[in-house]
Structure formats: structure tokens, C-alpha cells
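Of the protein chains in this complex, one is absent; all others appear in place.
Chain IDs A, B and C follow the sequence of writing; residue 1 opens each chain.
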Amino acid sequence: MIFTSDTEQKLRSQVRTIEHYGSRMPDAMVDEHLEEVSIIVGQTPMDATRLNRAKKLKAIINVKGNWEPNIDYQEAQKLGIHVLSIAPVMAPAVAEMCVGMAISLGRGIVKNDLLFRSSMERYGIAGNVEAISLYNAKVGFIGYGNLGRALGPLLAPYACDVRIYDPWLSKGYLAQQGYQAASLNEVLQESQYLFLLAGVNQENDGFLSRALLETVRKDACVVLASRSEIVDFDAFLDFAEAGRFRAAIDVYPQEPVDPSSPMRKRRSIIFSPHLAGGMRDSYQRIANSLADEIPQLLRELPPLLLQRAEPRLAAMQTSR
Amino acid sequence: MIFTSDTEQKLRSQVRTIEHYGSRMPDAMVDEHLEEVSIIVGQTPMDATRLNRAKKLKAIINVKGNWEPNIDYQEAQKLGIHVLSIAPVMAPAVAEMCVGMAISLGRGIVKNDLLFRSSMERYGIAGNVEAISLYNAKVGFIGYGNLGRALGPLLAPYACDVRIYDPWLSKGYLAQQGYQAASLNEVLQESQYLFLLAGVNQENDGFLSRALLETVRKDACVVLASRSEIVDFDAFLDFAEAGRFRAAIDVYPQEPVDPSSPMRKRRSIIFSPHLAGGMRDSYQRIANSLADEIPQLLRELPPLLLQRAEPRLAAMQTSR
Amino acid sequence: MIFTSDTEQKLRSQVRTIEHYGSRMPDAMVDEHLEEVSIIVGQTPMDATRLNRAKKLKAIINVKGNWEPNIDYQEAQKLGIHVLSIAPVMAPAVAEMCVGMAISLGRGIVKNDLLFRSSMERYGIAGNVEAISLYNAKVGFIGYGNLGRALGPLLAPYACDVRIYDPWLSKGYLAQQGYQAASLNEVLQESQYLFLLAGVNQENDGFLSRALLETVRKDACVVLASRSEIVDFDAFLDFAEAGRFRAAIDVYPQEPVDPSSPMRKRRSIIFSPHLAGGMRDSYQRIANSLADEIPQLLRELPPLLLQRAEPRLAAMQTSR
Partner (left out) sequence: MIFTSDTEQKLRSQVRTIEHYGSRMPDAMVDEHLEEVSIIVGQTPMDATRLNRAKKLKAIINVKGNWEPNIDYQEAQKLGIHVLSIAPVMAPAVAEMCVGMAISLGRGIVKNDLLFRSSMERYGIAGNVEAISLYNAKVGFIGYGNLGRALGPLLAPYACDVRIYDPWLSKGYLAQQGYQAASLNEVLQESQYLFLLAGVNQENDGFLSRALLETVRKDACVVLASRSEIVDFDAFLDFAEAGRFRAAIDVYPQEPVDPSSPMRKRRSIIFSPHLAGGMRDSYQRIANSLADEIPQLLRELPPLLLQRAEPRLAAMQTSR
């Protein structure tokens, strides 16, 4: 999907490529080419032994959003090999979906369409009793990584009061980005719109427990966009169903969701089958970024568009 | 709805009010107070005779979005009486809904939620075959009044290529606002997202005819947000149903829509029962604007937040 | 200057022009053409009699920044004749100069260039003892008309805390524009950068008296950009000379300034001989605006780029 004809052709004219599609490259094929390869695109396992054998290797480019545990991040850093991710390039599509879901929840787009089809709709102010708006709203982000950085600018014209909980970021950095750092409790209790944008790591698996979700502001619009593992998913469904808050969900503990799952009957939730990031536009954007970044890396210049693994944090994300 | 307790109390402490709720003020009541009143809030008929009798009148404030034919706009101008509308204050809520509808159409939020409930959803790229994104999209506005001015900034972070058709506005003005003027044909044929934002007047009733709608770009996302009268509504439904384009509709030729209308079965349309503008936030914003503007008017200073009637255009809008 | 060859030619191809250059058009010439003219560009006297004779007149376009007393503004409004000014088109050049002067004052550009020429410069932090920066600074505007509206966006990236004193504007309007309304005292006492941007009218001639200027924050950077008449000019020079504040001046009670004026020796002031607005770029922008606006007016559509006279306020501005 990434190597569309245009980009592929452009890259091929500049470099020699060794390609394998459909599954991970067989070990024998990896080992055959390891000593001559400059750039790896994909999720090929790269332990310390392989990294040390790959004398010409300049960068490993992960084309999924999450760091995988099959790379020795510390060793790569020692050897000066970049480990990179396309996550920042995938983020805009997710951010757009977050806005669409937030407005759909706040303004009742899905719900009112359904009422209209049943001739049960109400017009104007009578139909807007529960409607809330992003303008000047209290907004909370849980996690401020690639998704948060892409979502922030989309919310800017609504003049929201955005507060961010991210335990890995400093108050001063968030202030420089134009946001206020806040405690988890404050974000949960006060946000009218709550965006769940954190990645998963050793420390935060299921950290949004039933007890914490119970503190979410009454009638908040909650968008679960990053990884389902950060919440107690059953509790999340229960609270949304009970009308404790409104919810939109793009990610699930198991995908595909069991066809007979009772979750599918829950009415106060907007369901999206993991559609936020993986669209044609995203893959085109990734292809363009690779076409731009690979020549940069081959010249031994620093990457500009892709995200670098922080060895300690990448290792934390992957060891679950 | 507008005079919430806070604002009401603040205004009442500054001015003497004569109030009538629920329907238009009876003629006798109007005539009794006409000579002493400084500001009229509401859609009270004001012909030349009344305007000339109202010696202290400084402003008439229409609290609906559209100019009504029951005011002599030319005479009011002659007498130096402002005729004002809250339309610019109502516009942000409509603009937000336009974004929500556009993303719902482009990214399939309503459609995929429904598929999920039927266990027919597809995940990731497989479910996104038809998905399009606002980022860098070709966007067309038909009409650039209050709605367009409110919508523009919400689209800015998506770096769209926005083209505007508005026969009352000059190319230079649109350029100054950051947009490119375009012909109607160009806007219809090239826009991936098409926002119908024009008001209705003598000249443009039903101007988006079946023949013109047939030229809309294949698979465009079309949001009908201002007035249903600007399109041939039946043709609009037909093309949307036939998949010529995707549509979201907030306004209808007759409201409420007939419960048995076959329109309600059409699947490729998002229906919203005139919910775009009239929400609590809008009325609060209107109340705040009046609390701010009325003292300004009483001091014989120009209005700042409300829109002034252009006598000739207001008359055109109302004489249908 | 306004009718550059390009614009002139374009306009001439559309309309018949009656032209007179160098001074005001002679009365006989005006009277000869009055009944057939649609648009007047210039400062031609237009009392009620003339206005009523000009049956086809749609607009009078003042190409100076200030309203003149030779027009009957009320009568023009009654007759539906627009009286327009190019002030908003002239404002960007003035705003740019304001930024240049503010940074020159705050960072000592003029002063340090002079010290360098005398080999008396100091480097780095030693030379920056008095330097202040616009970033996050407290900024005050006195007056928020065309100049303020043009200056605001230029300061936005510095994240200043801008407070505005303008007795004709409401708190809510300024808030909507992104600024905080403030009292005159607050603006004078607290601003690190103070921009004097008000026009002159009956009420405010010399209103920034010696007593008020004495309250200006110690070491503030004060830019006098609109009209010298709003300050007690001698007091202003005295305080600047005494180092009470730093000043940049573009406008003077008498222009040209007397060659032997002692003001010319004052060292803590940056002098600019009325250069802020009247540059080639401004006249080009005015020409373009006329070329855009005149066809609009001839079609009886509202003006878009030029400013309309508010009859009562225009009359106030002119009756000094």
C-alpha cells in the first residue's frame, strides 16, 4: 500500500531494493542481504547480533504505528542506526477522525440521523436539548504524542480550553505547545470532551480503571482513539451504555470484534472498526515521507519527518 | 431562550423593558409604546409609518437568521435606525455542524457505525475504500456570508484548497479573506467537499437545478446547511440516493418532514432535523451579544457584533 | 499615485472617467458633471444641496485616511449614498512601521547603530542592559480602529498580553477580537509597549495630557503613529527626552517640522517624517481596492474593502 507506483518508481531509480511482500521477510532472505543493506522498511526482527552484522545499515523504518519488541533499541543507538516510525505521518488521519467523532457525539449526528429514519426526530432547540459544542469547551487529552500534536491544531479554531495529562512530559513543554498540564483526576472530572490518545506501555496497561472512569464528567464526550488497552474496556462500555458519558470507539481488545458480541447493541456509543488511521491518504503520505526521508538518511543526514525511537521508552512500549 | 436569567437581569438593571413572549407583540401593545422605545428585539412589523412614529428608536434587532419582509429597510436607513441581525452570532454552531457532517460523510462515521451494529463492518484499509479526508482537499463554498466566514477558520488547519462562488462578492475581497473566487461550474465540478451556505433571495430560489446538480463531482461530500430553497430538493435527494454524491441535510422544504416521506429511507444521506444553529450555546452567545451591543446602541455608537441590513439586499431576500 | 497605469486602464475600460489632478476639482467642473456621476473619488466638497443634485451618485470615496468636514454625512446616508474611506487599505503599512519602531525602541537598533559608529558600542549582554522584547510583553493600544486591527495580527506571534483602551468599543467586541478591554490608566501605567493609534475627534483632542503622560510606565516604548493631536505634544517630547519613556514619532503638529526646532536634538526619540502609511505599496493596494470595489458599487452591491463613514462619528471627527 505504501509503495504506490509513483513513489516506488522514484525510489527504485535511486536505490536498489530487495523486496518481500505479504508477510515478514524469511530469515534466510534477511540474512543473505543483511551486510549490504542500508535501510530496512518493515518490522523485520533485528536483535543485537543482526544489528552488528549489518555494517552498512543506517536506519530501520517501522511502518506500523507502534514499536515492536523484536528490535534491540539500545544496541541500535550504540551503533548509530536510526530506528524510525511513521507514526507522525499516520496521526493526521486519526486526528481528523477524532474531530468527526467528537462533533458527532456532541451534536448528536449519528443519533439524530437514526431518529429521523424512525420519524422520531425533534427540530431545532427541542432536538438539541443534549447538544454541546466544541467552542470554548473544556477539553482533555490523555497522552500527548503524535496524535495529540496532530489533534491540537484542529481544535485551535474552536478556542477550547485544552488540558493535558501526560506523565512523560514536562509542564514547561506543554506550556510552550500552548497547553496546560493537568492531573489525571482533573482531566477526567472536568473535560467536556475527553480524547484518549495514549500509547500502551508496561506502566499504563488498563490504567483507566473502572474506579477512574467513574469520575469522568457526567455527559462528557469521550473518544477512544489510540489503543483499547489503556482502559478497562468492559467498564468503559458499561459506563457509556449507562449514559455516564457518551463514547466513540475506534479500537478494540480483539479485532475483529466477535460478531455476536453484546457490545454491538449498545446505543449510546459510536463504533468505528479501526478506521481512524489506515486510509488511502495516510499511505500516500507515508510513501511521500519515505521518498523524502530515505535519500536524506542515505546521505547520513538526520531524519526529519519520521519519529525516532527513544531506546528506553520504545523498549517499555514493547515489553508487554 | 435568549434572555437567560443572568443576561436579563443585567440588561434590566440598565434599561426599562417592555416584554411580550410566545408570539409577536400585539399591535396595540406595539403602538402604545412605539414613541418611547429605543430598541426593538424581535420580528415586530415596522413599516414606514411606524418607523416615523418611533422618534426615539435606535435599532431593531432581528433574532432570527433571515431578514423578514415586514420592515421597510430603506426608510429605516433614511431615519438612521439600525436594522440588525444575530446571524453572525448563530453562525459558529452551524459551522461546527458542517465540519461534523463533512467528516462523517468523508470518513463514513454514520455508515460504519450502522455496519458495525449489523456485524458487517470491515477493519482498517478494507473498511476505508471510500474514505476521503479534508486534509488538502478541494473544497467549495456556495455562498460566503456569515456561515462561510465562520466555517473558513474551522477548515484552515486541514490546509484545504477552498474556492468560493458568491455572485455578490468581489474577487479581491475573497482574496483578502484568503480564498479564491470561482465560477459556479468550477465549484460544482471540482469540489471534493461542497458546502451549500447561501441564503435565499429573489434571484437564487432553486438555482441549483437538476442540471447543475448533475455536474457535481462524483463521490463529493455535499453539506446542505443554509436553506433548502437554494436547491431543487427532489433532484438533490435523487442524486444522493443514486450515489452521485454523498449528502448531509439539515434543512428541508417543509419542516417537520412528513413522517411517511420516502426520503426517510434513503441510505446514502445523513439527515439532521434543523439542528445546526439553534442550540443552547447559540442562544447564550446571542444573549451575551445583546448585553454587549444594546448599551453601545443606546450611546449612539455603531453596532459591533450584530450584522446590519443592507437595505437593497435585505429587501431582495425578503420579497419571495 | 493611486491610478497607476494598469489599474487606470482597467477602470477606464469599464467606466467613463472625469478627471482632475493636483488640487481639488474646480466647482464649475463638479457642478457640470454632478448629475451624471456615479462615483466620486477624492475629497470634493459635497453638502446637502450637491448630494441631492447628484441623482446617480452611489458612492464618495475619500482617498485620505481621515474624514473631512466638507461632506454632509447624515444627508448622504439618507440618500443611500455610501461615503467610503481607504483607511483600512492604508493601515497595514502603518502597522508594519509600528512593529519596526517598537522593536527598534525595545532592542535599541537606532541607538546601538549610532554607538557603533562612535566606537562606543558594548557587546552582548553588556550592550543589552536596557533591551526589552515583545515576546510575552504587556502591550497597550490606545484606539482600536483600522490601525489596531492591522497591528494586532503582526504582534500575535510574540504572544503579547494586549490590552486596549477605546471608549467607542464594547468589552465583548474586543474579547471577540481576542483582546482585553482596559481603562486608560491601566493601559498607560502597565504597558511595556504603548501604541498610540487613535484618530482625532471633538472629544479627544490632546486628551493624553501632561498629567496622564506622567503615568506612563517607566521605560515603556511608546509609538505615536496615528495623529499628533491626541497628545500634549510638548509634554510628550519632554518626557521622552527626560527618559521617562522611549518614543518613536511619525506625526507632528506641523509638517514639515521647523528646521530649527529644538526637538531635532532630542536623543531618546526615533523620528520618522510621516512615512508610516504613504508608501508605494499602499497606493498600489488602494488602486487594487478601487478596481475591485467600484464595479461592486456600480452593481449596487455593498462595499467590501473600504470603510463606511458612521455619520455621527465621521461628523465628530471632522468638526474640529
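FYI, a contact is a pair of C-beta atoms (placed from the backbone, for glycine too) under 8 Å apart; a residue touches a chain by one contact, two chains touch by 3 or more.
Because the structure is a prediction, the values reported are computed rather than measured.
In the entire assembly, the chain absent from the figure touches the shown chains A, C. Which of C:79, C:103 or C:212 touches the hidden chain is settled by the complete complex: it is C:103. When the missing chain is restored to the complex, the residue among A:38, A:52, A:74 or A:189 that touches it is A:74.
Along subunit A, the points of touch with the absent chain fall at residues 74, 77-78, 80, 168-173, 176, 288-289, 291-293, 295-296, 300-302, 304-305, 310-313.
Considering the complete assembly, subunit C touches the hidden chain via residues 1, 92-93, 96-97, 99-101, 103-104, 106-110, 112-113, 115-117, 119, 121-125, 127-128, 131-135, 153-154, 156-158, 255-257, 259-260, 264-265, 270-275, 278-281, 283.
By definition in this document, only the chains that are shown with their structure count from here on.
With chains as nodes and touching pairs as edges, the resulting graph is an open line. Chain centres here are Cα averages; for subunit A and subunit B they lie 35 Å apart.
Separating the centre of subunit A from that of subunit C, both taken as means of CA atoms, is a distance of 50 Å.
The residues of subunit A never reach two or more other chains; the list is empty.
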